[in-house]
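Here is the structure we will look at.
What you see is the complex with one protein chain gone and the rest in place.
This part shows chain A:
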Amino acid sequence: RTGEALRAFHTAIRSNPGNTRNQAMKEQAQGTMLKVLTSFKSSEIEQAVNSLDRNGVDLLMKYIYKGFEKPTENSSAILLQWHEKALAVGGLGSIVRVLTARKTV
């Protein structure tokens, strides 16, 4: 079960649409990512974050803040845990890059 969540996570990160203006595509990617993030157990988050490289952590941080923008029932709680772990790895710089990025997720 753990393995599946981790694989889904990596796939979601890899299939980031990148430099696209297609709003529908972006929203679909956001929705998928949010589903993957909320499906994790708290204890598994740290391992998932540690498996990412620098760009992956920056991308994850962007998705986390996007998730904060549109909160659902229980999303904020789990997103805050993701935020804590991502911050430990990416530092304040990763949050600065979310704020200054021209290409949003």
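Annotations for the structure displayed:
Simple rule for what comes next: a contact is a pair of C-beta atoms (placed from the backbone, for glycine too) under 8 Å apart; a residue touches a chain by one contact, two chains touch by 3 or more; residues count from 1.
Definition applied: contacts and distances are computed from a predicted model.
Protein name for the hidden chain, per its UniProt entry and selected from "Aladin seven-bladed propeller domain-containing protein", "Protein prenylyltransferase", "Protein YIPF" or "ARC1B protein": "ARC1B protein".
Check A:Gln23, A:Asn74 or A:Thr100 against the missing chain and you find that the one touching it is A:Thr100. Residues of chain A in contact with the chain left out of this view: 54-55, 58, 90-94, 96-97, 100-102.
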